[in-house]
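For reference, the structure discussed in these notes is given below.
One chain of protein is taken out of this complex; the other chains stay put.
Just so it is clear, A and B label the chains in written order, and each chain counts residues from 1 on its own.
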Amino acid sequence: MSTAAANLQLQDAVFVMIAIVTTGAALGVVFLRNIVHNALCLVLTFLGVAAVYFQLNAGFIGLVQILVYAGAISVLIIFAIMLVMDKEINQTNLPIPSLGRRIAGVYITALLVITLVLAIYFTAWPLATGAGAPFDAVGMLAELMLGDYVIAFEAAAVLLLVAVVGAVILAKGVEKQ
Amino acid sequence: MLTDYATIGVFFLLTVSFPIAAMALSWIFRPKPKAAPDDEKYTTYECGVDTRGKTWIRFRVNYFLFALVFLAFDVETVFLYPWAVKFQKLGFFAFAEMIVFIAILVVALWYAWKEGALEWH
Partner (left out) sequence: MESLFINLSQAFTAWLMSLGLSAGWADALLLAVQWTCIVAIVTLNITILIWLERRVSSFFQERLGPNRVGPLGCFQTVADALKLLTKEDIVPSAADKLIFKTAPALFIIVAVMLYAVIPMGDGMQVVDLNVGLFYFISIGSLSTICLFMAGWGSNNKWSLMGALRAVAQMITYEIPLAFSLLGIVMITGSLRLSEIVEAQSGVWFIILQPVAFLVYFIAATAELNRGPFDMPEAEQELTGGAYTEYTGMRWALFFLAEYTNLVAVSALMSTVFLGGWQGPWLPSWIWIIIKTYLVMMVFFWVKWTFPRIRMDQLMSFSWKFLIPVSLGNILFTGAGIYFCKWMGWC
């Protein structure tokens, strides 16, 4: 039993380290003044979340997190930054000056925190039994996706279509200016 | 026994040491002359002429459009991989569902193509 306890302690230590890196990077996203630094910190946050997935043995989801968020969303964000850049680079993410916006920010953040705390408090967290036997998570994902959740699955395709069409129209508008 | 992802984690930690070791090795051997920070050699290289204006400027909308269409297809990849793994067991209905899914995204590709979002200027 002592090795199992030591293993759990090690797991906790690894989790704490991942959590420190992830939240540290997230703070960087908010507080750094250079918007490109913000974007790169965001990539680090994404990778930290992926590491948490890996620690939970959810490899596929972790890799999706890396491929889509760290590999694609971040590129989109960077190109979006390149599209609107015209200020001095070190003043692209200054603290918000207007009081009204600050209050709105605090209000929204408070709402989010309360929702999360309530959700965590009222969810029954079943303890995993056994060592989490390896199972075919990717296959189960496919069965659920194309079985019970097929409507949502096709809706996702339509959502992607709408996103592309909307972005093309918006970008055309930008180009005309 | 280490689990699969613990092995990946340790492998990553080991890999981080590689560039550090390489830079340390070069630090031992490389010359470290003292030069003023405004020395000629620390200027930005631009084929011999002094650089003018900012580098970090606004770029064309093209890049953004490519990234957006890419994102849509990247998400599609994520859906396609689990489907492909289970393809032979899921039966024909799932195949038809996936054809519909791909068809909707082909419409997106066609629209972006038609609107010239895929042209490089």
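To be clear about the criterion, a contact is a pair of C-beta atoms (placed from the backbone, for glycine too) under 8 Å apart; a residue touches a chain by one contact, two chains touch by 3 or more.
For clarity, every value in this text was computed on a predicted model and none was experimentally measured.
Where chain A meets the omitted chain, the residues involved are 3, 7, 34, 36-37, 40, 43, 59-60, 63-64, 66-67, 70-72, 74-75, 78-79, 82, 134, 136-138.
Residues 1-2, 4, 7-8, 10-12, 14-16, 18-20, 22-23, 25-27, 29-33, 37-38, 41-47, 51, 55-56, 59, 62-63, 66-67, 69-70, 73-74, 77, 80-81, 84-89, 92, 95, 98-99, 102, 106, 109, 113, 118-121 of chain B touch the missing chain (whole complex, contact as defined above).
Here, only the chains that are shown with their structure count from here on.
Chain geometry summary: the mean Cα position of chain A and that of chain B are 17 Å apart. Across the complex, chain A meets chain B through its residues 14, 36, 51, 54-55, 57, 59-60, 62, 64, 67-68, 71-73, 75-76, 79-80, 82-86, 89, 138-139, 141-143, 145-146, 150, 153-154, 156-158, 160-161, 163-165, 167-168, 171-172, 174-175.
Considering their complex, residues 3-5, 8-9, 56-61, 63-72, 74-79, 81-83, 85-86, 89-90, 93-94, 97-98, 100-101, 104-105, 107-108, 111-112, 115, 117 of chain B touch chain A.
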